[in-house]
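My questions will all concern the structure given below.
The other protein chains are all here in position, but one chain of the complex has been omitted.
And then chain A:
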Amino acid sequence: MAGQLLSANHAAALAAALAGRANRAARGFCSGVYPITPSTECMELLCNQEIEKGEVVRVESEHSAMAVCIGAAASGARTFSTSSSNGLALMAENVVAAALLRLPVVMVAANRTLGPPWNIWADHGDTLLLRDSGWVQLYCADNQEVLDSVLCAYRLAEDRRVLLPVLVCQEGFVLSHTMTETDVPSQERVDRFLPPLELPGRLGATPRVMGGIDAPHTTEVHRAQHHEAMGRVFEVYREVQAAFERELGRRPADPVVAYRAEDAEALIVSMGTIASTVVRAVDEARARGERLGAVRVRMFRPFPADALARLFRGKRRIAVIDRNLSLGFGGVLWGEARGQAEPGAIVQGYVIGIGGGDVRPAHVAAIAADLAARTAAGAPVLLEAGT
(Lines give C-alpha, C1' and ligand atoms only; values in the text may rest on other atoms or scores of the structure.)
Protein backbone atom coordinates (compact mmCIF):
# COMPACT_ATOMS: atom_id res chain seq x y z
CA MET A 1 0.00 0.00 0.00
CA ALA A 2 1.53 3.28 -1.08
CA GLY A 3 0.65 5.62 1.72
CA GLN A 4 1.86 8.47 3.85
CA LEU A 5 3.52 8.07 7.22
CA LEU A 6 0.77 9.21 9.53
CA SER A 7 -0.18 9.00 13.18
CA ALA A 8 -3.75 7.98 13.97
CA ASN A 9 -4.43 11.54 15.14
CA HIS A 10 -3.39 12.89 11.77
CA ALA A 11 -5.19 10.13 9.89
CA ALA A 12 -8.38 11.05 11.74
CA ALA A 13 -7.97 14.77 11.03
CA LEU A 14 -7.37 14.16 7.31
CA ALA A 15 -10.42 11.91 7.15
CA ALA A 16 -12.56 14.56 8.87
CA ALA A 17 -11.31 17.23 6.46
CA LEU A 18 -12.04 15.00 3.45
CA ALA A 19 -15.54 14.29 4.80
CA GLY A 20 -16.03 18.01 5.48
CA ARG A 21 -15.07 19.05 1.97
CA ALA A 22 -17.32 16.33 0.56
CA ASN A 23 -20.30 18.24 2.01
CA ARG A 24 -19.48 21.53 0.25
CA ALA A 25 -22.44 21.20 -2.11
CA ALA A 26 -24.79 20.91 0.86
CA ARG A 27 -24.67 22.75 4.21
CA GLY A 28 -20.89 22.53 4.69
CA PHE A 29 -18.77 21.44 7.62
CA CYS A 30 -18.44 22.80 11.14
CA SER A 31 -16.32 21.36 13.90
CA GLY A 32 -15.95 22.34 17.55
CA VAL A 33 -12.58 21.44 19.07
CA TYR A 34 -10.68 21.74 22.32
CA PRO A 35 -7.22 20.32 23.06
CA ILE A 36 -6.45 17.45 25.38
CA THR A 37 -3.59 15.00 25.31
CA PRO A 38 -3.40 12.61 23.46
CA SER A 39 -6.03 13.80 20.95
CA THR A 40 -4.56 17.31 20.60
CA GLU A 41 -2.66 16.73 17.33
CA CYS A 42 -5.87 15.66 15.63
CA MET A 43 -7.52 19.03 16.23
CA GLU A 44 -4.27 20.87 15.48
CA LEU A 45 -3.98 19.32 12.04
CA LEU A 46 -7.68 19.91 11.41
CA CYS A 47 -7.17 23.60 12.26
CA ASN A 48 -4.47 23.71 9.58
CA GLN A 49 -6.63 22.24 6.83
CA GLU A 50 -8.23 24.33 4.10
CA ILE A 51 -11.82 23.14 4.10
CA GLU A 52 -14.03 24.61 1.44
CA LYS A 53 -17.28 25.75 3.08
CA GLY A 54 -15.93 24.67 6.43
CA GLU A 55 -15.42 26.10 9.90
CA VAL A 56 -13.38 24.84 12.83
CA VAL A 57 -14.39 26.62 16.05
CA ARG A 58 -11.73 26.73 18.77
CA VAL A 59 -13.92 26.79 21.87
CA GLU A 60 -13.25 27.05 25.59
CA SER A 61 -14.13 23.54 26.74
CA GLU A 62 -15.05 20.09 25.51
CA HIS A 63 -18.58 20.75 26.72
CA SER A 64 -18.81 23.61 24.24
CA ALA A 65 -16.96 21.68 21.52
CA MET A 66 -19.78 19.16 21.38
CA ALA A 67 -22.34 21.98 21.76
CA VAL A 68 -20.98 23.65 18.62
CA CYS A 69 -21.33 20.31 16.84
CA ILE A 70 -24.91 20.05 18.09
CA GLY A 71 -25.81 23.50 16.76
CA ALA A 72 -24.04 22.91 13.45
CA ALA A 73 -25.51 19.43 12.99
CA ALA A 74 -28.99 20.73 13.86
CA SER A 75 -28.48 23.16 11.01
CA GLY A 76 -27.59 20.30 8.64
CA ALA A 77 -23.80 20.63 8.51
CA ARG A 78 -21.37 17.73 8.70
CA THR A 79 -19.62 17.94 12.08
CA PHE A 80 -16.57 16.58 13.85
CA SER A 81 -14.91 16.67 17.22
CA THR A 82 -12.11 14.85 18.97
CA SER A 83 -11.22 14.38 22.62
CA SER A 84 -9.85 12.09 25.30
CA SER A 85 -10.27 11.10 28.92
CA ASN A 86 -11.45 13.87 31.25
CA GLY A 87 -12.34 15.93 28.20
CA LEU A 88 -14.88 13.30 27.22
CA ALA A 89 -16.12 13.21 30.79
CA LEU A 90 -16.64 16.98 30.78
CA MET A 91 -18.30 16.73 27.37
CA ALA A 92 -20.55 13.87 28.46
CA GLU A 93 -23.73 15.93 28.93
CA ASN A 94 -23.62 17.15 25.35
CA VAL A 95 -22.45 13.76 24.06
CA VAL A 96 -25.73 12.37 25.35
CA ALA A 97 -27.65 15.37 23.97
CA ALA A 98 -26.22 14.86 20.46
CA ALA A 99 -27.37 11.25 20.50
CA LEU A 100 -30.82 11.91 21.91
CA LEU A 101 -31.35 14.64 19.30
CA ARG A 102 -30.41 11.96 16.71
CA LEU A 103 -27.67 14.14 15.19
CA PRO A 104 -25.07 12.41 12.98
CA VAL A 105 -22.02 13.87 14.73
CA VAL A 106 -18.73 12.01 14.28
CA MET A 107 -16.06 12.11 16.98
CA VAL A 108 -12.69 10.47 17.36
CA ALA A 109 -11.51 9.61 20.84
CA ALA A 110 -7.85 9.02 21.53
CA ASN A 111 -8.41 6.68 24.47
CA ARG A 112 -6.76 7.72 27.72
CA THR A 113 -7.40 6.65 31.28
CA LEU A 114 -9.42 8.94 33.51
CA GLY A 115 -7.72 10.96 36.24
CA PRO A 116 -6.86 11.87 38.89
CA PRO A 117 -4.20 10.69 39.56
CA TRP A 118 -3.17 12.10 36.21
CA ASN A 119 -2.06 9.66 33.59
CA ILE A 120 -2.02 10.40 29.88
CA TRP A 121 -1.80 6.80 28.62
CA ALA A 122 -4.31 4.47 27.08
CA ASP A 123 -7.21 2.48 28.33
CA HIS A 124 -10.83 2.26 27.23
CA GLY A 125 -12.30 3.60 30.47
CA ASP A 126 -13.05 7.02 28.99
CA THR A 127 -15.12 5.93 26.00
CA LEU A 128 -16.76 3.11 27.93
CA LEU A 129 -17.95 5.76 30.36
CA LEU A 130 -20.04 6.86 27.35
CA ARG A 131 -21.21 3.31 26.66
CA ASP A 132 -24.85 4.17 27.32
CA SER A 133 -24.81 7.60 25.69
CA GLY A 134 -26.58 6.35 22.56
CA TRP A 135 -23.58 6.62 20.22
CA VAL A 136 -22.32 3.92 17.90
CA GLN A 137 -18.85 2.94 19.14
CA LEU A 138 -16.08 1.57 16.92
CA TYR A 139 -12.70 0.46 18.33
CA CYS A 140 -9.75 0.51 15.94
CA ALA A 141 -6.70 -1.73 15.71
CA ASP A 142 -4.45 0.42 13.46
CA ASN A 143 -4.13 3.82 11.83
CA GLN A 144 -5.59 2.84 8.47
CA GLU A 145 -8.61 1.56 10.29
CA VAL A 146 -8.94 4.91 12.09
CA LEU A 147 -8.97 6.83 8.79
CA ASP A 148 -11.35 4.40 7.13
CA SER A 149 -13.60 4.25 10.18
CA VAL A 150 -14.04 8.03 10.26
CA LEU A 151 -15.21 8.00 6.63
CA CYS A 152 -17.47 5.01 7.27
CA ALA A 153 -18.77 6.70 10.42
CA TYR A 154 -20.24 9.60 8.42
CA ARG A 155 -21.96 7.34 5.93
CA LEU A 156 -23.34 5.23 8.78
CA ALA A 157 -24.35 8.16 10.99
CA GLU A 158 -26.07 10.03 8.16
CA ASP A 159 -28.07 7.10 6.84
CA ARG A 160 -31.75 7.87 7.40
CA ARG A 161 -32.30 4.44 8.89
CA VAL A 162 -29.70 5.24 11.55
CA LEU A 163 -29.27 9.00 12.26
CA LEU A 164 -27.03 8.45 15.25
CA PRO A 165 -23.65 9.87 16.21
CA VAL A 166 -20.58 7.67 15.88
CA LEU A 167 -17.53 7.53 18.13
CA VAL A 168 -14.33 6.18 16.59
CA CYS A 169 -11.94 5.02 19.31
CA GLN A 170 -8.17 4.68 18.94
CA GLU A 171 -5.75 4.16 21.79
CA GLY A 172 -3.72 7.14 22.95
CA PHE A 173 -0.02 7.04 22.01
CA VAL A 174 -0.27 3.38 20.93
CA LEU A 175 -2.01 4.66 17.80
CA SER A 176 -2.51 8.38 18.30
CA HIS A 177 1.22 9.17 18.20
CA THR A 178 2.59 6.17 16.30
CA MET A 179 3.19 6.73 12.61
CA THR A 180 2.45 3.96 10.16
CA GLU A 181 2.02 3.93 6.41
CA THR A 182 -1.56 4.98 5.80
CA ASP A 183 -3.39 5.40 2.53
CA VAL A 184 -5.22 8.71 2.23
CA PRO A 185 -7.89 8.58 -0.46
CA SER A 186 -8.36 11.39 -2.97
CA GLN A 187 -11.12 13.95 -2.49
CA GLU A 188 -12.81 12.67 -5.65
CA ARG A 189 -13.11 9.17 -4.24
CA VAL A 190 -14.38 10.46 -0.88
CA ASP A 191 -16.89 12.64 -2.73
CA ARG A 192 -18.25 9.53 -4.40
CA PHE A 193 -18.43 7.67 -1.09
CA LEU A 194 -19.97 10.46 1.01
CA PRO A 195 -22.99 12.08 -0.65
CA PRO A 196 -24.04 15.58 0.48
CA LEU A 197 -25.89 15.47 3.79
CA GLU A 198 -29.59 16.23 3.56
CA LEU A 199 -30.55 15.96 7.21
CA PRO A 200 -34.28 15.33 7.61
CA GLY A 201 -35.96 17.77 9.98
CA ARG A 202 -32.97 20.09 10.17
CA LEU A 203 -33.53 23.52 11.65
CA GLY A 204 -34.48 25.93 8.86
CA ALA A 205 -37.05 28.70 8.68
CA THR A 206 -40.05 26.61 9.70
CA PRO A 207 -41.15 26.84 13.31
CA ARG A 208 -40.23 23.64 15.08
CA VAL A 209 -38.67 22.75 18.40
CA MET A 210 -35.76 20.32 18.58
CA GLY A 211 -35.51 18.74 22.00
CA GLY A 212 -38.84 19.83 23.44
CA ILE A 213 -40.43 18.51 26.59
CA ASP A 214 -41.32 14.81 26.59
CA ALA A 215 -43.99 13.21 28.73
CA PRO A 216 -43.09 9.76 30.11
CA HIS A 217 -44.86 7.86 27.34
CA THR A 218 -43.22 9.95 24.60
CA THR A 219 -39.81 9.34 26.13
CA GLU A 220 -40.58 5.62 26.03
CA VAL A 221 -41.37 5.94 22.33
CA HIS A 222 -38.28 8.01 21.61
CA ARG A 223 -35.98 5.58 23.41
CA ALA A 224 -37.53 2.66 21.60
CA GLN A 225 -36.97 4.42 18.25
CA HIS A 226 -33.37 5.13 19.22
CA HIS A 227 -32.86 1.50 20.20
CA GLU A 228 -34.41 0.30 16.94
CA ALA A 229 -32.09 2.60 14.98
CA MET A 230 -29.16 1.03 16.83
CA GLY A 231 -30.48 -2.36 15.77
CA ARG A 232 -30.39 -1.29 12.10
CA VAL A 233 -26.71 -0.34 12.34
CA PHE A 234 -25.47 -3.86 11.48
CA GLU A 235 -27.43 -3.98 8.23
CA VAL A 236 -26.48 -0.45 7.22
CA TYR A 237 -22.86 -1.06 8.17
CA ARG A 238 -22.71 -4.01 5.74
CA GLU A 239 -23.87 -1.66 2.97
CA VAL A 240 -21.29 0.91 4.08
CA GLN A 241 -18.57 -1.75 3.87
CA ALA A 242 -19.64 -2.64 0.33
CA ALA A 243 -19.80 0.99 -0.77
CA PHE A 244 -16.42 1.72 0.79
CA GLU A 245 -14.87 -1.24 -1.01
CA ARG A 246 -16.43 -0.14 -4.29
CA GLU A 247 -15.33 3.49 -4.08
CA LEU A 248 -12.09 3.24 -2.10
CA GLY A 249 -10.84 -0.22 -2.91
CA ARG A 250 -10.58 -1.64 0.62
CA ARG A 251 -13.05 -3.56 2.72
CA PRO A 252 -13.47 -2.16 6.23
CA ALA A 253 -13.40 -4.77 8.99
CA ASP A 254 -16.58 -6.47 10.22
CA PRO A 255 -18.13 -5.56 13.59
CA VAL A 256 -16.46 -8.68 14.97
CA VAL A 257 -13.20 -10.01 13.51
CA ALA A 258 -12.24 -13.64 14.12
CA TYR A 259 -8.71 -14.99 13.72
CA ARG A 260 -8.01 -18.75 13.50
CA ALA A 261 -11.14 -19.21 15.58
CA GLU A 262 -12.87 -21.97 13.64
CA ASP A 263 -10.90 -24.94 15.00
CA ALA A 264 -9.77 -23.23 18.18
CA GLU A 265 -10.21 -24.98 21.53
CA ALA A 266 -9.87 -21.68 23.35
CA LEU A 267 -10.69 -18.12 22.29
CA ILE A 268 -9.24 -14.83 23.40
CA VAL A 269 -11.64 -11.90 23.00
CA SER A 270 -10.40 -8.29 23.08
CA MET A 271 -10.83 -4.79 21.61
CA GLY A 272 -8.51 -2.21 20.10
CA THR A 273 -4.77 -2.64 19.73
CA ILE A 274 -4.50 -5.49 22.24
CA ALA A 275 -6.30 -7.57 19.59
CA SER A 276 -3.23 -7.18 17.34
CA THR A 277 -1.03 -8.45 20.16
CA VAL A 278 -3.43 -11.36 20.66
CA VAL A 279 -3.10 -12.29 16.95
CA ARG A 280 0.67 -12.47 17.39
CA ALA A 281 0.24 -14.59 20.53
CA VAL A 282 -2.18 -16.89 18.67
CA ASP A 283 0.40 -17.46 15.92
CA GLU A 284 3.05 -18.28 18.52
CA ALA A 285 0.67 -20.65 20.35
CA ARG A 286 -0.26 -22.39 17.10
CA ALA A 287 3.45 -22.86 16.39
CA ARG A 288 3.64 -24.68 19.74
CA GLY A 289 0.68 -26.83 18.71
CA GLU A 290 -1.90 -25.08 20.94
CA ARG A 291 -5.27 -24.55 19.23
CA LEU A 292 -5.82 -20.94 20.24
CA GLY A 293 -8.01 -18.46 18.37
CA ALA A 294 -8.84 -14.76 18.67
CA VAL A 295 -11.90 -12.56 18.40
CA ARG A 296 -11.73 -8.78 18.09
CA VAL A 297 -14.81 -6.77 18.97
CA ARG A 298 -14.60 -3.74 16.68
CA MET A 299 -18.15 -2.46 17.11
CA PHE A 300 -19.04 -2.24 20.77
CA ARG A 301 -22.31 -0.32 20.37
CA PRO A 302 -24.57 -1.62 19.10
CA PHE A 303 -23.25 -4.77 20.73
CA PRO A 304 -22.68 -7.54 18.14
CA ALA A 305 -24.21 -10.21 20.36
CA ASP A 306 -25.36 -12.50 17.55
CA ALA A 307 -21.99 -12.47 15.79
CA LEU A 308 -20.24 -13.29 19.07
CA ALA A 309 -22.72 -16.05 19.89
CA ARG A 310 -21.99 -17.66 16.50
CA LEU A 311 -18.24 -17.54 17.13
CA PHE A 312 -18.64 -18.86 20.68
CA ARG A 313 -20.66 -21.89 19.54
CA GLY A 314 -19.00 -25.06 20.79
CA LYS A 315 -16.19 -23.15 22.55
CA ARG A 316 -15.64 -24.30 26.12
CA ARG A 317 -12.88 -21.87 27.11
CA ILE A 318 -13.03 -18.16 26.44
CA ALA A 319 -10.75 -15.47 27.86
CA VAL A 320 -11.95 -11.87 27.64
CA ILE A 321 -9.24 -9.23 27.89
CA ASP A 322 -10.35 -5.77 28.96
CA ARG A 323 -8.23 -2.64 28.82
CA ASN A 324 -10.72 -1.04 31.19
CA LEU A 325 -12.12 -1.69 34.62
CA SER A 326 -15.64 -1.16 35.84
CA LEU A 327 -14.76 -0.76 39.50
CA GLY A 328 -16.52 -3.27 41.71
CA PHE A 329 -17.40 -5.43 38.71
CA GLY A 330 -14.57 -6.24 36.30
CA GLY A 331 -13.95 -5.67 32.61
CA VAL A 332 -16.83 -4.14 30.67
CA LEU A 333 -16.32 -6.30 27.58
CA TRP A 334 -16.18 -9.45 29.74
CA GLY A 335 -19.45 -8.44 31.37
CA GLU A 336 -21.18 -8.17 28.03
CA ALA A 337 -19.47 -10.94 26.06
CA ARG A 338 -19.92 -13.70 28.62
CA GLY A 339 -23.65 -13.63 28.08
CA GLN A 340 -23.08 -14.90 24.51
CA ALA A 341 -21.16 -18.04 25.51
CA GLU A 342 -22.85 -21.44 25.68
CA PRO A 343 -23.98 -22.69 29.10
CA GLY A 344 -21.18 -24.36 30.97
CA ALA A 345 -18.41 -22.62 29.06
CA ILE A 346 -15.59 -21.12 31.09
CA VAL A 347 -15.57 -17.38 30.37
CA GLN A 348 -12.77 -15.80 32.38
CA GLY A 349 -12.21 -12.06 32.53
CA TYR A 350 -8.72 -10.51 32.55
CA VAL A 351 -8.04 -6.82 33.04
CA ILE A 352 -4.69 -5.63 31.77
CA GLY A 353 -3.01 -2.52 30.44
CA ILE A 354 -4.98 -0.01 32.50
CA GLY A 355 -3.43 3.44 32.27
CA GLY A 356 -1.23 2.43 29.35
CA GLY A 357 0.50 -0.66 30.74
CA ASP A 358 2.42 -2.21 27.85
CA VAL A 359 0.67 -5.48 26.92
CA ARG A 360 2.91 -7.97 25.09
CA PRO A 361 2.40 -11.40 23.49
CA ALA A 362 3.94 -12.97 26.61
CA HIS A 363 1.12 -11.48 28.70
CA VAL A 364 -1.43 -12.99 26.35
CA ALA A 365 0.36 -16.36 26.50
CA ALA A 366 0.17 -16.25 30.29
CA ILE A 367 -3.54 -15.50 30.05
CA ALA A 368 -4.01 -18.45 27.65
CA ALA A 369 -2.12 -20.72 30.06
CA ASP A 370 -4.22 -19.56 33.00
CA LEU A 371 -7.38 -20.18 30.99
CA ALA A 372 -6.23 -23.68 29.98
CA ALA A 373 -5.54 -24.61 33.61
CA ARG A 374 -8.97 -23.56 34.87
CA THR A 375 -11.75 -25.93 35.75
CA ALA A 376 -14.16 -23.05 36.28
CA ALA A 377 -14.31 -19.31 35.77
CA GLY A 378 -13.44 -17.17 38.75
CA ALA A 379 -13.54 -13.54 39.66
CA PRO A 380 -12.00 -11.18 37.09
CA VAL A 381 -8.21 -11.28 37.21
CA LEU A 382 -6.46 -7.94 37.41
CA LEU A 383 -3.04 -8.22 35.84
CA GLU A 384 -0.30 -5.66 36.07
CA ALA A 385 1.46 -5.48 32.74
CA GLY A 386 4.35 -3.60 34.31
CA THR A 387 5.40 -6.50 36.50
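Details
One rule holds for everything that comes next: a contact is a pair of C-beta atoms (placed from the backbone, for glycine too) under 8 Å apart; a residue touches a chain by one contact, two chains touch by 3 or more; residues count from 1.
As a convention for this text, contacts and distances are computed from a predicted model.
Only one chain is not pictured, and the protein name UniProt records for it, out of "Glycine cleavage system H protein", "Sugar ABC transporter permease", "Glycolate oxidase iron-sulfur subunit" or "2-ketoisovalerate ferredoxin oxidoreductase subunit beta", is "2-ketoisovalerate ferredoxin oxidoreductase subunit beta". Checked against the hidden chain, the listed residues A:214, A:265 or A:358 yield one contact partner: A:214.
From the set A:45, A:69, A:153 or A:367, the residue in touch with the chain omitted from the display is A:69, counting the whole complex.
In the full complex, chain A touches the hidden chain at residues 27-28, 30, 32, 53-55, 57-61, 63-77, 79, 93-94, 97, 203-215, 218.
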